[in-house]
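Missing here is one protein chain; the remaining ones are kept as they sit in the complex.
Chain nomenclature is as follows: A and B, assigned in order of appearance, with residue numbering initiated at 1 for each chain independently.
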Amino acid sequence: MSEVLLEVEDLCTWFPIKKGLLRKTVGHVRAVDGVSFRLEKGKTLALVGESGCGKTTVGRSILRLVEPRSGRVNYCGKDLLSLDERGLRPLRQEIQMIFQDPMTSLNPRMRVIDLVAEGIDNFGLATSPSEREDKVASVLKRVKMSPDQMGRFPHEFSGGQRQRIGIARALAVEPSLLICDEAVSALDVSIQAQILNLLGQLQDELGLSYLFITHDLSVVRYLADEVAVMYLGQIVEHAPVERLFTSPAHPYTQGLLEAVPSADPNTEAVRVAVLGDVPSPANPPSGCRFHTRCPQVFDRCPVEQPPVVVLPLGSARCHLLSDDGEGS
Amino acid sequence: MTDTSLSPALQALVSNSIVLLLIVGGVLGGRAIRKNDIWRGACSGLFARRRLSVIVVGLYVLVALADSISWVGGSAAGEDQVAAHEARSLIDRAFAGTKEKSYSAPFSKTEFYDKSPLRHPKKHWFGTDVLGLDVVYVTLKGAKVALLIGGLTSLITIPLALFFGMTAGYFGGKIDDAVFLLVSILASMPGILLLIVLIMVMGRSTLSVCIALGITSWVGFCRLSRGEAMKLRELDYVAAARALGASHTKILMRHILPNLMHLVVITFVLLFSSLVLAEATLAWLGIGVDGSWGQMIAAAKDELSRDPIVWWNIAPAGAALFFLLLAVNLVGDALRDVLDPRTLGERT
Partner (left out) sequence: MSTLLELEGLTTSFPIEGKLVPIVDEVSLKIDEGKCLALVGESGCGKSMTALSILRLVPRPGVITSGEIRIDGRNILPYSVPQMRAVRGDDVSMIFQEPMTSLNPVTRVGDQVLEALRLHEKVSKKAAQQRGVALFKRVGIPDPEARFRSYPHQMSGGLKQRVMIAMALITKPRLLLADEPTTALDVTIQAQIIELLRELQRDFKTAILLITHDLGVVNQLADEISVMYAGRVVETGPRQKLLGSPSHPYTKGLLAALPSRALPGQPLFEIQGTVPSPKDWPEGCRFRGRCAEAREVCAASIPRLQDNPPGLTRTACFAREESP
């Protein structure tokens, strides 16, 4: 229906592990190991997973804040990974990021006006100081902050307000795609609701597309159109949001959903469906990476990596679902 | 400065221009600080905690400035001809014509050893030294020397260390390896020996001593700024700057450097103290700067072993040195508390 804004193909980002006096590379942390997805214009794709799954690295790889090892990141047809810094620069305006920690996402020594105008200054979007001030004022109003606050410093604001300033900074360059890296995870519930509503409003008003990276499944259900679940560097399931929550296909997704504690006094208690600890991304298990913790593991799982099985809605990486796999 | 290659008039000009620059710089700096909430809060916090020390340091600075404002000519009667052609400062002029022949005790009427009458009996508060110069006069002149050693050397050292440390910490990789290697080599050399060699090579002027001290002391701050830069580059707002199209230079100037400035201020103050003490050690070895308190103290070792003891040279020099360094260190500690970015929110 809508055009595809962002298409990620087989993205791999590995971090070298260096040991010894001469800093030799002894191995790699395979933070992102073959991730592919598409994001349509005006939609929200949630990238979900627990710590070490690589979701934050995916976001940073798209912006080339870390350098991927291989793969393609197609933005409106152009492969971002093949461009040099000069070719990449104009496209940087199109894709912006909002960060998790409101305490470290703003330079404490800069005033709000300078913080928000950073992109405006770098891309030359304002030709005079008064135009600059006007642009900052208008974007602050958009995030429901008063423009007369622009002379203040970050420490004078609360966490939620700093998050708004971060959003304003990203919006100031008029991007089309916002990567929200755990943007509400560090906020209290009541503030989280305000920021989520703001993000929803901005999406309607400005036609933004969101890549929403989070570990909080309840937020996902509220905000996302599509969900991709990651585990140890790979996407294990990808589905439209309702299908994922009502009939999850992958055992990890099922376990994840069962583990989320609900605040509804009438629902069942959490179930521990996923046992043990997350293996280290430097040394992922053989075959299916989830097999060491899967309640439905069988003999094929440790041996062979499961293929991506296309389902009626979405896809999943699991032997149980492939044609010649054995269901349980 | 005891640099004999410049003519007296030129010396005076250089001295006076530096004073002017410092005053102008101070005024501009004060205006900038007043406009910035963070630094203004720091200054008022500092003054509240260590009022006395700040005032003491201020007094030393005033004395040093007074010793730097100089001009040629206009000698009073009773002075030798040489004086008329030298550049003499306010302090020189205040003590013009007070020279005796040799040692005299404080408030004494006669010379110490041969008991001949003084030209200015009972006027010398701390007596006179071997050349007959009033000890208070020589001590006051030492202030300028001390501040020069501490201040000028820091001015050389800190930008050097900051540049290397910041780029090494921020860029990492080969640049970091190269700087790290350089730093490790320098840090492994015995400081005193390196100082002696450098001074032998460059000569004994104030400038060369300052340079030598600078070369041997930049390593500490380099390591510090490297560590801080490494921490800062991982912060989200640096990543945001990259996403917003900032070049590396812009990021260094806008995000890394301003967040290192508090370290610069603290290091400047604390380095000052260790440099002045280092010069005292050099003076002991005979290669210090002429006119410094260190030299006075070093010369005292012979005087103290005489009979009767000549104690009035070392006492004011030692006391002046002690109180300056005490005040500077107290200010430095207070600065460290006041400029800690973590307490930013609590103060405003």
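Going forward, a residue touches a chain if its C-beta (ideal position, glycine included) is under 8 Å from a C-beta of that chain, and two chains touch if they have at least 3 such contacts.
A quick note: this is a predicted structure, and the numbers were derived from the prediction, not measured.
A.B. asks: What chains on display are touched by the one that is not shown?
C.D. replies: Output: missing chain touches A.
A.B. asks: Sort through A:11, A:47, A:116 or A:219 and give me the one touching the missing partner chain.
C.D. replies: A:219
A.B. asks: Which candidate, A:124, A:261 or A:312, sits in contact with the chain we can't see?
C.D. replies: Residue touching the absent chain, from the options given: A:261.
A.B. asks: Thinking of the whole complex, not just what is shown, which of A:193, A:206 or A:282 touches the missing chain?
C.D. replies: The one listed residue touching the chain not shown is A:193.
A.B. asks: In the whole complex, what residues of subunit A lie against the chain that is missing from view?
C.D. replies: On the subunit A side, contact with the omitted chain comes from 50-51, 158-161, 188-194, 196-197, 200-201, 215-219, 221-223, 255-256, 258-266, 269-278.
Here is the rule we go by: only the chains that are shown with their structure count from here on.
A.B. asks: How many angstrom lie between the CA centroids of subunit A and subunit B, rounded to a whole number?
C.D. replies: Chain centroid spacing, subunit A to subunit B, equals 53 Å.
A.B. asks: Would you mind writing out the residues of subunit B in touch with subunit A in their complex?
C.D. replies: For this pair, the touching residues of subunit B are 37-38, 235-237, 239-246, 250, 254-255, 258-259, 341, 344-345, 348.
A.B. asks: Quick check on the complex: what are the subunit A residues that touch subunit B?
C.D. replies: It comes out as residues 60, 63, 65, 89, 92-93, 95-97, 99-101, 104-110, 118-119, 122-123, 153, 155-156, 166, 169-170, 173.
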